[in-house]
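All protein chains but one are shown at their positions in the complex.
We just call them A and B in the order they show up, numbering each chain from 1.
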Amino acid sequence: MDVLIEARWLVLSGTIVTLRVFVLSFLFAAILALLLGLLRQSKHALVRGAATCWVEFFRGVSTVVQLFWLYFALPFFGISLSAETAAIIGLGLVHGAYGSEVVRGAMQSIGRDQWEAATALGYSRRQTLFGIIMPQALIAMLPPLGNSLVLLLKGTSIASIITVPELTFQSALVVNRTLAVVPIFICVLLIYYSIAIAATWIVRLLERKLGRWRPQTLNIR
Amino acid sequence: MIPQPFIAFSTVSKRFGARVVLKALDLEIPRGQKLAIVGPSGSGKSTLLRILMTLESVEAGSVRVDDQYLWRGGREQTTKATDATTAAIRRRIGMVFQQFNLFPHMTALQNVSAAPIKVLGKSKDEALAQARNLLARVGLSDKVDAYPAFLSGGQQQRVAIARALAMNPEILLLDEVTSALDPELVGEVLNVIRMLAAKGDLTILMVTHQMGFAREFADRVCFIDSGEVVEDAPPARFFDAPTQRRTQDFLRTIISA
Partner (left out) sequence: MFDFSFAASIFPQLAVAAITTVFVTIASFLFALVVGIPLLLLRRSRWQIVSQTTTAVVDFIRCTPILVQLYFLYFAMPEFGVRLSPLATGLLVFSVHYGCYMSEVYRAGLEAVPRGQWDACVALSLPRVETYRSIVLPQMIYPIIPAAGNYFVHLFKETPLLASISVVEMMFVSAEIGADRFRYLEPITLCGLLFLIMSIAAAGLIRTAEFFYGRHWRRAW
């Protein structure tokens, strides 16, 4: 009986850590994605090239290895990160790179004609970018955002491998102690599923609220 | 005894969701007739053809081809024919679409010969020979090995006509076949259709906006608006002395455009 109560507590604390890692790495990834997406549209070929290299690198690495490296290999350079920090940075770097593709796609989907209209009205390049293109692009990013969020959520479970006490880690612990394998894991899977549904629901709400002027609001999960 | 008309629509009703597209429509077409169907967009003209081609269902009424019922019923309900009957009726009808719908991964020759081989069971040589023949008749002998992506709209539509003819249909449905074409390409397709008009036993139903052509080519013109037949007359009377107000209004907008 005590075992089950302790199990509930571990699962709860695991969920809290998962949510914390999820939100913080999302914020980090979002900032990186916007930054990289903008840099890739830069006038200077060198800046564009460097940003592209960065993105291709982090899109090509395995997230698992990346987290492992940040936690176990970085200390050899004198930098010792806590497991959770390593997870947040690692996930942020990888998903920031993926996100920059979404940002880039959204910006490119705002057709040339917007640029031309702005130039004809006398807007500078910077004014066009931030005043005309970005607002439209931000909304164009919403449909794929739901998908990216679910991917990131699944990524947080990888953090368990570098001993971050998030939900997956705790679930393995609990199963080792109690013998209720099936109910525990089903419960854990349902928790993840609920978070995923909540996240996509919020994105869809944003899409509906902000995207009213768009001719089509895609609702693909 | 009065012979039955070859094709008969009787109190046919069709809805798309909440929108009523056909309202208890009646239309009879004798064998071999060249019928032009005109009307504003959304009036149900294309839907009528699509129903006959077994592409759309019907909520009420009867649709008969020769002695077989595709849909049998009254004003309120209808039942569909068996799969076997539907397939038999379908085989007697051919259709050419506004968007051509050619198979992009096949050459013109393959497009025209594919169905005769797979459906009619013709040998490859026989089907290819017939295909070459048909493509020559529509003026495309030099394009037999071309892929649709490399043909102009007019050329693609002519291949589509040849493809439909390869199945030896008794009824040919032409659904706004020139509406997606650039103006200068329309003529080549109309020429081919003109040639088809000479085939006495081929029944042709043509939905079109080409009034001049309809007048010249059709035996009879039908004006459909808001899901019902408003006017139905031979071309001379239809264009020169329409009896219905709606027909007059419609013709006025077409002519002025």
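Heads up, the rule we're going with is that a contact is a pair of C-beta atoms (placed from the backbone, for glycine too) under 8 Å apart; a residue touches a chain by one contact, two chains touch by 3 or more.
Because the structure is a prediction, the values reported are computed rather than measured.
Colleague: Touch as defined at the start, partner being the missing chain; which of B:38, B:63, B:164 or B:206 qualifies?
Modeller: Considering the complete complex, B:164 is the one touching the chain left out.
Colleague: Based on the whole complex, identify which of A:28, A:54 or A:192 touches the chain you can't see.
Modeller: In the full complex, the listed residue that touches the missing chain is A:192.
Colleague: Residues of subunit B in contact with the chain that isn't shown?
Modeller: Per the touch rule, subunit B residues meeting the hidden chain are 50, 53-55, 87, 90-91, 93-95, 97, 99-106, 114-115, 118-119, 147-150, 163-164, 167.
Colleague: Residues of subunit A in contact with the chain that isn't shown?
Modeller: Contact residues on subunit A toward the absent chain are 56-57, 60-66, 68-69, 72-73, 75-77, 150, 153-154, 156-158, 160-161, 168, 171-172, 175, 181-182, 185, 188-189, 192-193, 196-197, 221.
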